[in-house]
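One chain of protein is taken out of this complex; the other chains stay put.
Read from first to last, the chains carry the letters A, B and C; within each, the first residue is number 1.
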Amino acid sequence: MVTVSERVEIEIAAAAPGVPLVRHALRGLLSGLDVSDEVIADIALAVTEACTNAVVHAYPNGAAGTITITASHVGGGLSVTVRDRGRGMSARVDTPGLGVGLPVIAAIAQSVEIGSPDGGGTEMRMRFALDGPAG
Amino acid sequence: MVTVSERVEIEIAAAAPGVPLVRHALRGLLSGLDVSDEVIADIALAVTEACTNAVVHAYPNGAAGTITITASHVGGGLSVTVRDRGRGMSARVDTPGLGVGLPVIAAIAQSVEIGSPDGGGTEMRMRFALDGPAG
Amino acid sequence: MENGIDVERVAGGIDVLTLRGEHDLSTATDVSRRIESALESATGLAIDLSETTFIDSAVLRVLITAQERAAERGAGFAIAVADSSGHGVHRLLTLTGLDAKLATRSSREDAIAAAAPA
Partner (left out) sequence: MENGIDVERVAGGIDVLTLRGEHDLSTATDVSRRIESALESATGLAIDLSETTFIDSAVLRVLITAQERAAERGAGFAIAVADSSGHGVHRLLTLTGLDAKLATRSSREDAIAAAAPA
């Protein structure tokens, strides 16, 4: 059986200033646990990329929206969900980004699930190992 | 409870000629079910992109390897897993691809999970709806 | 439908490359070679996808490169995407937004006309 010992939920406006806030909150959660600096850095990077994607891609033309981030310390790992209520996954070639966000997330996380939740938008559920180097 | 009514497992060499074979086998599986041409086309596209990624990225410098594809008709949907035993997810900017493979898969599938299975490599688990337009 | 890649020279020195059936990573290199050699001497290039039942992003990349090369060489360029093209062909072009970036026409004849150099 899985024991949830910590759980954090953060809601930010879908805009650039929210991205570092999420990272800081996550570091706060992780600082109470016995996790190496390397693992914290990896998780901070993957979650930042997921939040940035929600800000940049989910709400086109600067439409207002929110992003909900949930982090829970489950068993020996950390599960982080980044959920927007935007237009859903797009696959356009003319992205303003470098195109490495999803691959970076997938390379760092043990697993990442990208889904289309009821109610619209995109949900990215990442699972991270907390012992040893992540991935 | 979930009923598995059909299950197909295909193993191909990690090379370009295997990619259409997988697509043909999947179409064969789907032709026995009551699925629209649009949904079949969507699934064929997403699974092709996943197989192509395994061929192009998993085994660098043309190293030999295999890819295992499993498709099962679960409940009202189709679950397709593409698994290689290559180097694991990479995130390099100098990819030979167009960079839309993962986004296309995520846009078409109800959900896609990218994981690092024991034994190495990458596993991509896609779930597709079979009723109505996919996604 | 039988898979195939045919190139035919039509009036005005325009080459028409017809992709029949399914094309993906396993044929992308061939498609690319045929395009390169057509662009060596043609005044324009029309790529006919009206009998194409499937393409993936590996082929899409070849089509984008073809349009760029044609522009560099001052050759005309157009792609025919017709009602008869497979669902997946339309879907991939729409998903990626390339229906707007590639010079597409809705029939082989229109693409040939549009591939005349400006």
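Heads up, the rule we're going with is that a residue touches a chain if its C-beta (ideal position, glycine included) is under 8 Å from a C-beta of that chain, and two chains touch if they have at least 3 such contacts.
Please read these numbers as outputs of a predicted model, since none were measured by experiment.
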Quiz item: When the whole complex is taken into account, which chains on show are touched by the absent chain?
Solution: A, B
Self-check item: Hidden-chain contact residue, picked from the options A:10, A:93 or A:107
Solution: A:107
Quiz prompt | Absent-chain contact - pick from A:10, A:29, A:55 or A:130 | solution = A:55
Quiz item: When the complex is taken as a whole, what residues of chain B touch the one chain not shown?
Solution: 90-94
Quiz item: Going by the touch rule given at the top, which residues of chain A touch the chain that is not shown?
Solution: 16-17, 19-20, 23, 37-38, 41-42, 44-45, 48-49, 52, 55-56, 97-98, 100-101, 104, 107-108
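Note that only the chains that are shown with their structure count from here on.
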Practice problem: Between the chains shown, work out who touches whom and classify the graph as line, ring, star, complete or other. | Solution: complete
Exercise. Please compute the C-alpha centroid of chain B, do the same for chain C, then give the distance between them in whole Å.
Key: 26
Quiz prompt | Where chain A and chain B are represented by their mean Cα positions, the distance between them in whole Å | solution = 24
Exercise. Give the residues of chain B that touch two or more other chains, as numbers and ranges in rising order.
Key: 98, 100, 104, 107
Quiz prompt | chain C, residues touching no fewer than two other chains | solution = 64, 95-96
